[in-house]
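Here the complex is missing a single protein chain, while all its other protein chains stay put.
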Amino acid sequence: MGRSPLAPEAFNCSAPDTGNMEVLERYGTEAQKQEWLQPLLEGRIRSCFAMTEPAVASSDATNISSTIRRDGDHYVINGRIWWTTGAPDRRCKIILFMGKTDPGHPDRHRQQSMILVPMDTSGVTLLRRLPVFGYDDAPNGTGELLFEDVRVPATNLLLGEGRGFEIAQGRLGPGRVHHCMRAIGQAERTLEKTCARVKTRVTFGKPIAEQTVTLERIAEARILIDQARLLVLKTASVMDVAGNRTARAEIAMIKVAVPNMLCRVVDMAIQAHGAAGVSDDFGLAKAYAEARALRIVDGPDEVHRNQIGRLELEKTSSA
Amino acid sequence: MGRSPLAPEAFNCSAPDTGNMEVLERYGTEAQKQEWLQPLLEGRIRSCFAMTEPAVASSDATNISSTIRRDGDHYVINGRIWWTTGAPDRRCKIILFMGKTDPGHPDRHRQQSMILVPMDTSGVTLLRRLPVFGYDDAPNGTGELLFEDVRVPATNLLLGEGRGFEIAQGRLGPGRVHHCMRAIGQAERTLEKTCARVKTRVTFGKPIAEQTVTLERIAEARILIDQARLLVLKTASVMDVAGNRTARAEIAMIKVAVPNMLCRVVDMAIQAHGAAGVSDDFGLAKAYAEARALRIVDGPDEVHRNQIGRLELEKTSSA
Amino acid sequence: MGRSPLAPEAFNCSAPDTGNMEVLERYGTEAQKQEWLQPLLEGRIRSCFAMTEPAVASSDATNISSTIRRDGDHYVINGRIWWTTGAPDRRCKIILFMGKTDPGHPDRHRQQSMILVPMDTSGVTLLRRLPVFGYDDAPNGTGELLFEDVRVPATNLLLGEGRGFEIAQGRLGPGRVHHCMRAIGQAERTLEKTCARVKTRVTFGKPIAEQTVTLERIAEARILIDQARLLVLKTASVMDVAGNRTARAEIAMIKVAVPNMLCRVVDMAIQAHGAAGVSDDFGLAKAYAEARALRIVDGPDEVHRNQIGRLELEKTSSA
Partner (left out) sequence: MGRSPLAPEAFNCSAPDTGNMEVLERYGTEAQKQEWLQPLLEGRIRSCFAMTEPAVASSDATNISSTIRRDGDHYVINGRIWWTTGAPDRRCKIILFMGKTDPGHPDRHRQQSMILVPMDTSGVTLLRRLPVFGYDDAPNGTGELLFEDVRVPATNLLLGEGRGFEIAQGRLGPGRVHHCMRAIGQAERTLEKTCARVKTRVTFGKPIAEQTVTLERIAEARILIDQARLLVLKTASVMDVAGNRTARAEIAMIKVAVPNMLCRVVDMAIQAHGAAGVSDDFGLAKAYAEARALRIVDGPDEVHRNQIGRLELEKTSSA
């Protein structure tokens, strides 16, 4: 366990459990907390979050095509979802599922709801593991799920019909900070490995560490990491002091800046390690795969940059 | 067969066979050609090339620590080699092995020799497959080999003692052009996939294809690909007309420019595909893994840039 | 004369005369050729091209707000134009002016016309020189012109009413190739200067030329230049063989690739020269100013990238 450098599992502080637990703590009923939050906190079970669909661009939440249809005291769920991190894990017992209860609602952000689906409910099928680059991260990893006429009690709905988008938004802010904090740690370890490596390798009569191209890349990595860390710290501070909504520009900024920083730092490290860098011997290719995925997970860079740009433009208009 | 996008196997035109066949055609004796070149050309067997050592930075060939020691009518070979593409393939029957016959020779480029080692010789062990970004490419792929007191007839030596560096140099030029040509093809297919994808995905009410960021990236990809292709064509032409030595700046230039171009084009495609981009469904993560490895294989970018820079500086001094 | 590195004036091969002469040769009447083309070819006079307006984004030609109104046997011209290269030059005798004859025409590309305006016509005022990064290039340079009820004979109209956009398009293709060819030459001279400089400067006990960062940048410059040159040559060849319309993707590609290449090469040279790089002693700051302007002149990068992207997307749709 705990092999994935971006997903430390001690104390269950890895994605998507951290975000899911926050949702249950904020919006769950007492019964839901008893049944799911408590064992999650204790690390006895794991959870997953089902929202990304292969058929549409899910970075626009209004594209969602999965359905949650009321039927008496139950909801009936249908949809095909992928990139559900943790779903293939045997310990995963509960799914937070996002779908549309009211696809015709005039407010496009009130069409969605979120509901709890126990993993062993009839109609839930794990279709396959999804590798990231060539890594399937078995026995954990991410999966593709099929929901066919899955029936759960109506009490499993979180917060109320039409509140799904709101919950997802509230969940994503802190989740992004968690991702970014793990990424800063990964970048630091990567730079350490690189420094250690370049001191021991000699080419053309001189350690690689003494080449100015090497010094330049180490310096760039250090500058990138320190700037990214400070932006994450500032973001966390604004969230604490002024709330997630006030911090939404900062949250979007770290979601873009930190994974891009990590991609560059790891890429530089791969190059400095030579052929060993693309192998599994130093964990760098794996780290790159995860860093690269982070530029897409929870919304691709492009979506966040658009939001940052719009918020910036609004500042000037009010001036 | 033929699944690896950079290594088409029809007509046996994939690395490292193309380069190895050229070596046998140029430097092999009639007997060697009969025994190894003919079946390689006919695609009945495969070959590998053993030169990169885990213990040293092999981009500097004078670092080589493997030994080829004369013992009567035989040579005795010892060393540990990795990144031997094709070695794990069952069809691989012959190894072109690089090692030092005369580690004390005052000319550091006359210390090495190249020798033919049949795969089934006693003392040759395949230690493991080496994955590239998680892909082990079984049943082909690249491997780590151990040579312990491997004994082959003295007639297996190619060209003569101390000629190994010379053969390797002669082999690498055309090999690099082959790599680059395959990479151009890969880039074209990647751009096609991207264009097809962005037309079908809609976010925020509009196909991704109509966003100016998408147009910008497609344009950049097209500009990068066309420039890279023209440089490869020019390089091949200089080699044909004036020989590999005259073309050494151009060969080094495409070795840097083309894999970097491919990395950028594939990375852009991954981003445009969203989560599908890092999966195996569109072959993009795999393509990236191979493109990234190409920036290290046959000498990392840094070694080639140094050479290009030096050749450029020489021009001015003669002015 | 001839000081501007991008605008050699021997044989009058500098912008905008080359493009203007091509327009006169293709669309001028015999009388117009006699009066203006002949003295231009002989270098006795100079010309300018007035199309860019300060009030609107002129990269979209349909934004043009200048007017050319028929009045009996004359046209009456009004407008404010800037970035008219060559206008402040005393030798400049003739203006090719673009404006709207029919602002209400349903085809937005038939609203514009082009007309010849002798520089000394009443109502034409040179408002000021426009510096580029502080360089006003006196006594040549670029200027801002005011046209107030400027009256010229109706025979001065080129090709016919509503043909202005068509002429401008035909003019711009070759003009872009000329710009790019001059830029390739500038890049080569810049790289030469850099190589010469780094050999003579010593820091921390070693010539800058021997630092791997220096070698890396020289190598990158050489790779960029050679790729750009090949793309320009290919573009010129497609234009010759298949015509400007067939070559429009290539023309747009070099318009983006070459000035960006030149900016990078000159920027690298500035850094390698130290403080001397931003001074006027080596011509590098001036070269940068011109290279940077080229990314905007004749349409900014963004407009060309959009066009290249759209042409690429069309390829796949027809597949």
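A few remarks follow.
Going by the order they are written in, the chains are A, B and C; count residues from 1 in each one.
In this section, a contact is a pair of C-beta atoms (placed from the backbone, for glycine too) under 8 Å apart; a residue touches a chain by one contact, two chains touch by 3 or more.
Just so it is clear, the model here is predicted, and its values are computed rather than measured.
Among A:85, A:214 or A:244, the one in contact with the hidden chain is A:214.
Here the missing chain is touched by one residue of C:25, C:148, C:240 or C:280, and it is C:280. Per the touch definition above, the residue from C:95, C:213 or C:257 contacting the chain not shown is C:213.
Listed by residue number, the positions of subunit B touching the unshown chain are 211-214, 216.
Touch with the hidden chain on the side of subunit A covers residues 191-192, 195-196, 198-199, 209, 212, 214-220, 222-223, 226-228, 230-231, 234, 249-250, 252-253, 256-257, 302, 304-310, 312-313, 315-317, 319.
Residues 52, 54, 56-60, 63, 82-83, 130-136, 201-204, 208, 211, 213, 267, 270-271, 274-280, 285-286, 288-289, 292-293, 295-297, 300-303 of subunit C touch the missing chain (whole complex, contact as defined above).
The rule we apply is simple: only the chains that are shown with their structure count from here on.
Subunit A maps onto subunit C through a rotation of 180 degrees [Cα fit, steps of 5, range 0 to 180]. For this pair, subunit A with subunit B, the centres built from the Cα atoms lie 36 Å apart. One simple way to say how far apart two chains are is to compare their mean CA positions; for subunit B and subunit C this gives 43 Å. Residues of subunit A in contact with at least two other chains: 211, 213.
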